[in-house]
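Omission of a single protein chain aside, the complex is shown with its protein chains in their original locations.
As written, the chains take the letters A and B, and residue 1 is the first residue of each chain.
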Amino acid sequence: MSTFVLIHGSWHDGSAWIAVINHLEAKGHQAFAPTIAGHGKGVDKNVNHHRCTQSIVDYIVSKDLTDIVLLGHSFGGTIIAKVAEAIGDRIRRLIFFDAFVLNDGESIRDNFPPHLQALLDELIRESNDRTVMLPFEIWQEAFINDADLDLAKSSYAQLSPEPYQPWIDKLDLKRFYSLSIPKSYLYCTEDNVLPQGEWGWHPHMSSRLGQFRFVQMPGSHEVMFSNPVGLAEKIIVAGRD
Amino acid sequence: MSTFVLIHGSWHDGSAWIAVINHLEAKGHQAFAPTIAGHGKGVDKNVNHHRCTQSIVDYIVSKDLTDIVLLGHSFGGTIIAKVAEAIGDRIRRLIFFDAFVLNDGESIRDNFPPHLQALLDELIRESNDRTVMLPFEIWQEAFINDADLDLAKSSYAQLSPEPYQPWIDKLDLKRFYSLSIPKSYLYCTEDNVLPQGEWGWHPHMSSRLGQFRFVQMPGSHEVMFSNPVGLAEKIIVAGRD
Partner (left out) sequence: MSTFVLIHGSWHDGSAWIAVINHLEAKGHQAFAPTIAGHGKGVDKNVNHHRCTQSIVDYIVSKDLTDIVLLGHSFGGTIIAKVAEAIGDRIRRLIFFDAFVLNDGESIRDNFPPHLQALLDELIRESNDRTVMLPFEIWQEAFINDADLDLAKSSYAQLSPEPYQPWIDKLDLKRFYSLSIPKSYLYCTEDNVLPQGEWGWHPHMSSRLGQFRFVQMPGSHEVMFSNPVGLAEKIIVAGRD
């Protein structure tokens, strides 16, 4: 049985994983879902990428979790890469789940196609606190495209504004790319958040991992809401020895 | 419950949708499937693209259909784009189903890869009335590759020659690209009519829509024959609010 640590993406917090964790536990696994610093409702959003990473390192160390399968969703992919640099000896395998895999020296924003960079820049210009909220229409159409309106609304209500700074911090990933920790990439075939093709999650971004175990399932970027049981099953496949 | 208007592709007529409509109606929706001018058996095939579009506009207006989900399959994608320019206020959402999304100023033929342009030019040279019939072998192998021989034959018997002119008319689509009507792209993962990759339906052509809801299902270009119930289910997902 495995110990999973699930790292959420932008706008989300650890509560996004509740249904997934229930199923992982029902199958006999342990699972933890910390909230990244600067994320969640009603907290100080003034964080940079390093502060985000450190909060997860602190969580894992304080609970003394070892031999973990560490999963990052979306933005969370950049967190687990840096966490692996810091405490790789506690990690049995990394799972990138529709997640950013940055090249050394890049930021998340660098990996947006031009039209999404423009949209992001517009949202940040309209912001007065350097956070960005995802418009509901984009959430419904591009993020959770496999959900009905009720689920799109109820899941949207769980989101909160995303701090901008971690998206533009350039990450030194030289050490990450020297690590020999096994890696998996879990890809949802209807995920169009990064438009499929030239700028997409897979194979464009996944291939940066070099050798990895490829696991695929139907669904949108937000299957933790639209199909948590199916996602939990695939996390088990992606994470097993 | 929704009102669907389903626009067929080349060689087809409105009867292609019968099994799909039966299932949509069983689920409580309304659905209409007009035949485009110059299409179907025993009719005058001397039409251009504008005449095709106008026949669908006339159909929708004469029935006074409003708040419709307008779906175009294959060639039908070029029809719904122009219908949306004409009567966009009657349209709740557009669904492009393995459909052409042309750039402004292009024709359908412009979007064929070179080897299909050559095949088409050969077929039109052999024609004495500027219509093109699809050879059965291509139908069976490339269009309805998920069907057995009996279904390939019975569905082929429903086809009729396609007028050539609408394929080479260059379309002014400036207004279409300024419309704010929500759009979906429904893609069948075994559709190889436009060869997958550089010239394919998705993401090559779908991405021209800008923001859209992406919906996917297994099957060939002709799932209205090979899997009409599955297609109807996905049309509901693609078309819902």
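Quick note on the criterion: a contact is a pair of C-beta atoms (placed from the backbone, for glycine too) under 8 Å apart; a residue touches a chain by one contact, two chains touch by 3 or more.
The structure displayed is predicted, hence computed values, not measured ones.
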Ask   = Out of B:V61, B:I138 or B:V229, which touches the unshown chain?
value = B:I138
Message = Please identify which residue in B:K41, B:H115, B:R130 or B:K174 touches the non-displayed chain.
response = B:H115
Note = subunit A positions in touch with the non-displayed chain are 182, 189, 202-204, 207, 210-216, 237, 240-241
Key: Where the unshown chain meets subunit B, residue by residue   = 115, 138, 140-142, 145-146, 148-149, 189-190, 192, 195-197, 200, 218
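Rule of thumb we're sticking to: only the chains that are shown with their structure count from here on.
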Remark   = The angle in degrees, nearest 5, through which subunit A must rotate for its Cα atoms to match subunit B is 120
Query = Between subunit A and subunit B, what is the gap in Å from one C-alpha centre to the other?
reply = 37
